[in-house]
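What you see is the complex with one protein chain gone and the rest in place.
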Amino acid sequence: MTRHRFTPTHYFTTIGSHDPVLRIAPGDSVQTTTVDAWGFDASNTQVVQPPNPMTGPFDVEGAQPGDTLVVRLDRLTPNRDSGWGRPGLATNVVDPDFVPTLPSRDDLLHWHIDVAAETASLRDAEPKLGSFSLPLHPMLGCFGVAPLDGQAISTATSGEHGGNMDYNGFVQGVTVYFPVFVLGALFHLGDGHALQGDGEMSGTGIETSFDVEFTVDLIKGKRIGWPRGENATHIFAAGNARPLDQATQHATTEMVRWLQADYGLSMREANIVIGYCVEYDLGNMFDPAYTMICKIAKRWLSNR
Amino acid sequence: MTRHRFTPTHYFTTIGSHDPVLRIAPGDSVQTTTVDAWGFDASNTQVVQPPNPMTGPFDVEGAQPGDTLVVRLDRLTPNRDSGWGRPGLATNVVDPDFVPTLPSRDDLLHWHIDVAAETASLRDAEPKLGSFSLPLHPMLGCFGVAPLDGQAISTATSGEHGGNMDYNGFVQGVTVYFPVFVLGALFHLGDGHALQGDGEMSGTGIETSFDVEFTVDLIKGKRIGWPRGENATHIFAAGNARPLDQATQHATTEMVRWLQADYGLSMREANIVIGYCVEYDLGNMFDPAYTMICKIAKRWLSNR
Amino acid sequence: MTRHRFTPTHYFTTIGSHDPVLRIAPGDSVQTTTVDAWGFDASNTQVVQPPNPMTGPFDVEGAQPGDTLVVRLDRLTPNRDSGWGRPGLATNVVDPDFVPTLPSRDDLLHWHIDVAAETASLRDAEPKLGSFSLPLHPMLGCFGVAPLDGQAISTATSGEHGGNMDYNGFVQGVTVYFPVFVLGALFHLGDGHALQGDGEMSGTGIETSFDVEFTVDLIKGKRIGWPRGENATHIFAAGNARPLDQATQHATTEMVRWLQADYGLSMREANIVIGYCVEYDLGNMFDPAYTMICKIAKRWLSNR
Partner (left out) sequence: MTRHRFTPTHYFTTIGSHDPVLRIAPGDSVQTTTVDAWGFDASNTQVVQPPNPMTGPFDVEGAQPGDTLVVRLDRLTPNRDSGWGRPGLATNVVDPDFVPTLPSRDDLLHWHIDVAAETASLRDAEPKLGSFSLPLHPMLGCFGVAPLDGQAISTATSGEHGGNMDYNGFVQGVTVYFPVFVLGALFHLGDGHALQGDGEMSGTGIETSFDVEFTVDLIKGKRIGWPRGENATHIFAAGNARPLDQATQHATTEMVRWLQADYGLSMREANIVIGYCVEYDLGNMFDPAYTMICKIAKRWLSNR
């Protein structure tokens, strides 16, 4: 149950079977930092090239293919007072005929982050929106484990291994589950957002660097198919693919399997729970693979 | 401001330029009933063939192409104590390889509806779920106005005119806006659900007959592109198409236009609000056209 | 075996259960004309509003739901020396980021049609392409039968009933099969193209008016799911939907059924023939529903 403190000296822009930076044991915690999507750190200095440089990977003792890695996000806090994002929506999220009217994708929007006040506000006021102060909602955009077959997958995209899911439900307090594909699991993390709209429709959240603390655990011999999560009220499964239809199919199939394996429901019952109680969140509709989240409230699953 | 009471004697399974059943004026209310998706009424008698037979159409005095029809859903109440749905998920919402494991699509699930207790429960208990009592959440699955160019569109699907959107946010208290395509708008409604999961993933909600009251109004000369809605906390736009990506593009584009036209935002500001504050709901992923909902909380739009 | 000569006096922009203009018997032929996509006739006069006005419908004696209507395209000939189209590609067929660079959708491209020489050439030469003379390849863009359930479906789109499939394989000499949904089948036709690239990527072919002759027949009690066709070398099935993936699923499923029902193949054999011998054509990727064509060369089906 060691509490490690780790200061990164290099980063990766793929999630793969890279040499681990630290070996940790199930039950251990790690305090570390992440740089923003373009590699800028707490001092707003670019220390590495984009996209989405990852802290890690962390080698989890005893993790083997076919296990499940458990990662509890204990703390996610912006560690500088500035963040950036795009003002304009991405070209793929509006009607094709509407694309020429969008604001330039070259512009940047600068935000002031006030961790004490728990807000992010525009540094330069807009005519009508003013400083447009929004509540902080820090989340991890990109994190996951080394994928199957020696692949090294760009941190611009996502898959069964996790990656750039850009889902605003991956916040402090959430427990995340990943399928383990390689010895040691090799956990990577980065791409913090001070906040983000559903779907990351402008292709960015408010991108900034983070202080992070997380705790790992292992479920030996438990094989899952896609990243899963759990918070105080819900369990949820992520599907990563294009189009959104396929992402939704992956997430829904994973949830059926979960309800059967861990909640003792028959196939028919698992179908009923999803058919009448399911909720969906749009993770992102910007990255090469889109992310849909299939959620079930825990109250429909307890005492039954 | 007349309050009409209308008892339907026939129904339509397309939304089109049918002879109106009643002429009403802006400001008028109508108390009426709807049959369930298979044409069963309050006495659980089949009075018409499926799919989704519509009450109406109602001719709104003064409505012309280029106007917006306003429909406030004043009351949506199941008017019998039974409803039905499918136990199994639809074949298009899970991974193709998983389809052969799904429960049969021929089975029916029977629900007991208790309006006083505000619950729906399984008539036959399942081994693990038991009677699985859920809170009532009555909503209209299919409603809309006669479409463009003399089309008569099946109530199995949806489009710019509304139709079978199967979104569980169309509940009592919501105000809905439709583009007017023909003289009199010709408003149709039906397909009540006692409740429904996001996406209508089993292809049904809890299907039942309703007592309905609604109030109409007109916004002359205001041209909108897709159905819109408003509740106490949010404004939202519906996009209806396949795949979900295109439905999302339609809904998002409509929201940009709305924010510009009615909230005085510049194109850039409308993009910023969506980029950092938007929420999406999955209406349905079962019908020939899927439905995505683009929502903005009103708190981001006021006092600015 | 009557050979009818029919001169249209009015047209429809939906395919539906309209009053028939002529009753014909199985075995009969009809000589008639079609106007172009914008309603311009042989004298280049606009006689009706767009989109894609239909000649017909023709009531086929004895046709009942569950039958198959057979339509042989005996003759398709442009009946004027001009046609028009768009110069620019549609916004939905290129990468979203590329859309702002496309030529304006408001421009028109004028073509000179020379039936004797069997060419179409640009009326105004382009700097590098010159007059860009192309071989005539006359085809019907939109034709089909009245759909199910009293629907009237816009001639801008397509479905199980046929409609605006815009496939350049529907040429003179081809035999087309449609499922019959209503008494008399109610066959509509129009939207001739002097030629068209695969996919109708600019949203038009070379749009012009046609002299047409076709012969109808019936296959009683034969139920098919989607439009099918046959030429000297191939049989083919059309699937109409978005995205192209779904259109391809429809066309492929229809072909499996065809090979089983009419060629005596087992399910396994039908799968093998498609798996190793199939060809696909892109009908259109512009209309609300896209069209994919699943083709099998007859030589793989004979003498077996």
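First chain written, first letter: the chains are A, B and C, and each begins at residue 1.
Here is the rule we go by: a contact is a pair of C-beta atoms (placed from the backbone, for glycine too) under 8 Å apart; a residue touches a chain by one contact, two chains touch by 3 or more.
Everything numeric here is computed off the predicted structure, so don't read it as measured data.
Visitor: Quick one: say which of A:Ala241, A:Met255, A:Val273 or A:Cys294 touches the chain that got left out.
Guide: Of all options in A:Ala241, A:Met255, A:Val273 or A:Cys294, contact with the hidden chain holds for A:Ala241.
Visitor: Out of B:Thr34, B:Thr55, B:Thr68 or B:Asn92, which is the one that touches the chain we can't see?
Guide: Within the whole complex, the residue contacting the unshown chain is B:Asn92.
Visitor: Write down which of C:Asn52, C:Thr68, C:Thr155 or C:Thr252 is the residue touching the left-out chain.
Guide: C:Thr252
Visitor: Determine and list the chain B residues touching the chain excluded from the picture.
Guide: Those residues of chain B that touch the unshown chain are 90-92, 96-97, 99-100, 105, 243.
Visitor: To test your reading of the contact rule: which positions on chain C touch the chain that is missing from view?
Guide: Chain C touches the chain not shown through residues 85-89, 92-96, 98, 101-103, 109, 126-130, 132, 134, 195-199, 201-202, 204-206, 242-245, 248-250, 252-253, 256, 263-269, 271-282, 285, 290, 300, 304.
Visitor: In the complete complex, which positions of chain A touch the hidden chain?
Guide: 13-14, 16, 51, 148-154, 241-243, 246
As a working rule, only the chains that are shown with their structure count from here on.
Visitor: In whole angstrom, what separates the CA-based centres of chain A and chain B?
Guide: It comes to 33 Å between the two C-alpha centres.
Visitor: Name the residues of chain A that each touch 2 or more other chains.
Guide: Correct list: 92, 96, 243.
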